[in-house]
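With one protein chain withheld, the remaining protein chains of the complex are depicted in position.
Every chain is named by a letter (A and B) in the order it is written, and numbering of its residues begins at 1.
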Amino acid sequence: MNEHSNEALRWIPLLPLLAAVLSGLWLTLGRGHWPRALVIAVAVGAPIASFAIALAQVFTLATGFDPDQRFFVDNLYTWISAGDFHAELSFLLDPLSSVMVLVVTGVGSLIHVYAVGYMDDDHRDDGGFQRFFAYLNLFMFSMLMLVLGDNLLVMFVGWEGVGLCSYLLIGFWYLDDPNAAAGLKAFVVNRIGDFGFLLGIFLLFWSFAGAGVPTIEFREMAANVGLLSDRVVELPGALSFLPGFPSWGLLTLACLCLFLGACGKSAQIPLYVWLPDAMAGPTPVSALIHAATMVTAGVYMVCRMSFAYSLAPGAEATVAWTGAITALFAATIGLAQTDIKKVLAYSTVSQLGYMFVGAGVAGYSAAIFHVMTHAFFKALLFLGAGSVILGMHHEQDITKMGGLRTRMPWTWLTFLIAVLAISGVPPLSGFFSKDEILLAANQAHDIPGHEWIWALGVLTAGLTAFYMFRLYYLVFTGECRADHHTREQIHESGGWILFPLVVLAALSVVGGLVGLPDAYGELAGVPQSNSLHYFLQPVAPSPVHHVEPGVEFGLAAVTTGVGLAGIALATLLYLWRRDLPAQISGAIRPLYELVRDKYRIDELYDALIVRPLVGVSRGLLARGVDQGLIDGVGVNGVARALVAGADDALKYLQTGLAQSYVFAMLLGGALLIAWLVRGA
Amino acid sequence: MRFALFWIFSVAALGGSIGVVANVRNPINSALNLVVTMLALAGLYVLLEAQFVGLIQVMVYAGAIVVLFLFVIMLLNLRGSGTTGAEVQPLVKIAGTAVVAISSFFLLRVLSTGRAPWPDVDPSYGTTRAIGEALYTDYVLAVQVAGVLLAGILAAVVLAKKRLD
Partner (left out) sequence: MGDISPFQFQLVAALIFMIGVVGVLTRRNVIVMFMCIELMLNAANLSLVAFSREVGDDQGQIFAFMVMVVAAVEVAVGLAIIISLVRNRDTVNIEDASQMKW
């Protein structure tokens, strides 16, 4: 065990925490602002340092250990100790968390650098440069706690922490009400998911404790999960409509509860509604939290709990189908959006669906692969969008853009690379990761309807290519549709912004190589080229599929073909015949408007859930119970009764006559004497 | 002899005290009845061989305090003002009497049991000399403190004087 103990791990989350606490406390205690250079040094230095430490540790892990012995544990202290149950505050670095840590710190550092440039001239808030970076580092700390946690408790701490930071950062410009409302929406919707997450944790702990192994530590649970594989839960009669009635597997139930949490955090149906609203936050926030890191926490959690999911086929199917439907659903909404960030937001929801498809069909390494590549190109897309927004003087409507290719060349080039990557154009990274997921879906014969899942995925790939290129063409090509004044002011962004764009573009291009499927590798003479897959295998094992190279290439060809078709359609509508989109949307106006208004799901939720809930809370609970019952009867009522009763009864004692008082004294004295001599 | 004296003095004391209370017409009547009571009590003290106390009783109580009462009554010219009319709060009167009676009953029950006969005392018991010696040796502190009460004179003067404005 000692060789697996590594005290450097704690610094990975601690450095950002220190940065956040120091800069934050300095502000809170009213000591004024740090000089900007100091803020930059601390706030950007911390994640970079974390990345360096993480890189060193992962390297040691990968090279110094046998594949099935690759893990580091850093135990800080025992947090809970109750009888047989111990929960430690400890960190685990194994292949799965290695990938996540590197992505979080690496892409996170780049985004911190970008944010220096983006927030530099921002004086809309109340001196918030330092506050922004304090929040950003706090988020980094929470996310690292989440991915490095050795047990469900530490993970949950990070889970909640990222939710909080998401709220703080979305509503960063809180003086505008819509921004604050968006932050609140994100937090509340996440809370619903967290409820499911907690239920899952409780269920797992209770079951393991009942089986004699009270633990919530991942490695211990994975080793002992066989104890629970046969346990079932009897459903109450009222739920007879559910499939699998009358009894569900215990693990299935727990995994479904956990998945509800993942739906909240990773914006799947039905809890995705907060993500598009979250675009109210500054663009670096959208890039970091809502593209690259926080939203992938759900995927990470499912992969981390793969030992449970692989024994819960019902839950797996639910995950895969939810992912597939969400992917398609969100892609359709993205077709009709006109805000540059909203398009990317729905694209994120859709790509997250892909990741869950991968996780659901037990293609865990495929899912993580897509997490990684998606972090690269989605962050790049968002950062590029931010650059465009800055250049266009905070204009976000793509119908007012155009022709930025010549005016913002670096932004244009990197954005194009990202769009190609997300559309799955080989040999960029997105192609490999998407294909691996679709391959896994195609071959997952245990999941009911998996061929349909594959088909949905392919269709979504086509749609993705279409709307991403639509975005690209509308923003960067053709005539600039902005008004004269704005057009004069369009400029390329500065070094702080461009540097991360370039690095991410490079990663989007070559990032696919770590997960290069064996079939391709063999063509190039590199056996077992899918290093990512083999790296992750001991921790998140995918069932072994032996796939004919023919099948692999064939499926890839289908997907690529569909993608190219999407690109072609977009080119037709938005490059050559720009008059067509208006005609088409005019012809199907009701449908178009429904899609553009995101199927009015928000309005549906509002009417079905929000309004009744608020009504009940306000009318019944607040007025009725709290004011009426507790205040009125309880507090005021008791006081009034007491005063009235006592007052009316006791006030006559105060007669003002000396003689009554003498009498009272006499009475008291007599009673006292009587009591004293009672025995005699 | 003693027996007869006891009864005479007791009856006088009781009669006097009833006279103090029951006299509705004139506070001077009450004061004079009070004098009778004081003197009777002084007699009882002497019967109990407390000569000094009896002496002081006559001098201080009967001779000074009641005189003071009479002074004030006459000063304020209260010959009959404000004391006529029905007695108020008969309930209080009855209740108070009942309470006192009951508690006296209890007390007396205690007191009436197991009494030893009078012990013999030496002839210097209760004499001025004996009390004086005790006061100025064992209880000299009490005497000094009681002297402080002379400040009461100041209080009386301040309270009673007319305002000069």
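In this text, contacts are C-beta pairs under 8 Å (C-beta built on N, C-alpha and C of every residue); 3 or more make two chains touch, one makes a residue touch a chain.
Just so you know, these numbers come straight off a predicted model, no measurement behind them.
Engineer: Touching the left-out chain: which of A:Ala582, A:Leu657 or A:Leu671?
Structural biologist: A:Leu657
Engineer: Determine and list the chain A residues touching the chain excluded from the picture.
Structural biologist: 651-652, 654-659, 662-663, 666
Engineer: Contacts of chain B with the missing chain: which residues?
Structural biologist: 2-3, 6, 10, 13-14, 17-18, 20-21, 23, 27, 30-31, 34, 37-38, 41, 44-45, 48-50, 52-53, 56-57, 60-61, 64-65, 68-69, 72-73, 75-76, 78, 81-83, 85, 87-89, 92-93, 96-97, 100-101, 104, 107-108, 111-112, 115-121, 125-126, 130-131, 134-135, 139, 142, 146, 149-150, 152-153, 155-160, 162
Just so we're on the same page, only the chains that are shown with their structure count from here on.
Engineer: Report the inter-chain centroid distance for chain A and chain B in whole angstrom, where each centroid is the mean of the CA atoms.
Structural biologist: So the centroids are 95 Å from each other.
Engineer: Spell out the residues on chain B that touch chain A in their complex, using ranges where they run on.
Structural biologist: 89, 92, 95-96, 99-100, 102-103, 106-107, 109-110, 113
Engineer: Give the list of chain A residues in touch with chain B in this complex.
Structural biologist: Checking each residue of chain A against chain B gives 657, 659-660, 663, 666-667, 669-670, 673-674, 677, 680.
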